[in-house]
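In what follows, a single structure is set out as structure tokens and then discussed.
Let's look at subunit A:
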Amino acid sequence: MSQYQLYAVGAVLLFCIGLQGIIVCRHLLKKVMAANIMGGGAFLFLISIARRNTIETADPVPHAMVLTGIVIALSASVLALALTRQIHKTTGHTTLEDPTNNRVEK
Partner candidate 1 sequence: MTWESAMPTLIVGTSLLTGLLIFFLEEKRQRLRSTLNLLGAGLKLVFVGIIIVGTLQGREYEFRFPLVLGFDFLLRVDMLSLLFVTLSGVLWFVTTIYAIGYLEGSEHRSRFFGFFSICVAASTGIALAGNLITFFIFYEFLTLSTYPLVVHRGTEESLRAGRTYLWYTITGGTVLFVGVAWLNVLVGDVDFSHAGSLASVAPYYHTELIAIFVLLIAGLGVKAALVPLHGWLPVAMVAPAPVSALLHAVAVVKAGAFGIVRVVYDVFGVSFANSLGVLTPLAILASITIIYGSLRAMTQDDLKKRLAYSTISQVSYITLGVALFGITGTIGSLVHLVHQGIMKITLFFCAGNVAETLGLHRISEMNGIGRRMPVTMGAFTVAALGMIGLPPIAGFISKWYLALGGLEAGKPWVVVVLLVSSLLNAAYFLPILHAAWFKKPSQSWSPRTGKLETSAMLLVPPVITAGFSLAAGLFAASNGSPLALARQIAELLYYSSP
Partner candidate 2 sequence: MSWVEWAFDGVLLLGVVGLAFGVLVVRDLYHSVILFIAFGLLLALGWVRLGAADIALAEAAIGAGLTGVLLLDALHAMRVRGGGRVT
């Protein structure tokens, strides 16, 4: 087992925890954080595989991908937080309830 494999295993763990979090946690902020953890797992995985060839320099491609990914993750988080705040503002809820009780926009 090499170092990158160790980190890869950790990445997968993080990914699963994040997934579990999004699904199970009810509070929206927690869901947001879980999504970030999930993303963190994915990124960690990418960075770890950049070292898969165990030569001196890391593969730059996964690094570039992660960098892009981080920006995207941030945007998603910002959007999610904005929506969360808006939901709280309009309904007072902090969870994704009432899946059936849809009212049409007016």
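Definition applied: contacts are C-beta pairs under 8 Å (C-beta built on N, C-alpha and C of every residue); 3 or more make two chains touch, one makes a residue touch a chain; residues count from 1.
The candidate set was assembled so that all candidates are chains of the complex that A comes from, given by their letters.
As the structure is a computational prediction, the values presented were derived from the model and not from experiment.
Note on subunit A: across the options 1 or 2, its touching candidate in this complex is 2. Chain contact summary for the complex, subunit A toward candidate 2: residues 3-4, 6-7, 9-10, 13-14, 17-18, 20-21, 24-25, 27, 29-30, 32-34, 36-37, 40, 43-44, 47-48, 50-51, 57-58, 63, 66-67, 70-71, 73-74, 77-78, 81, 84-85, 88-89, 92, 94.
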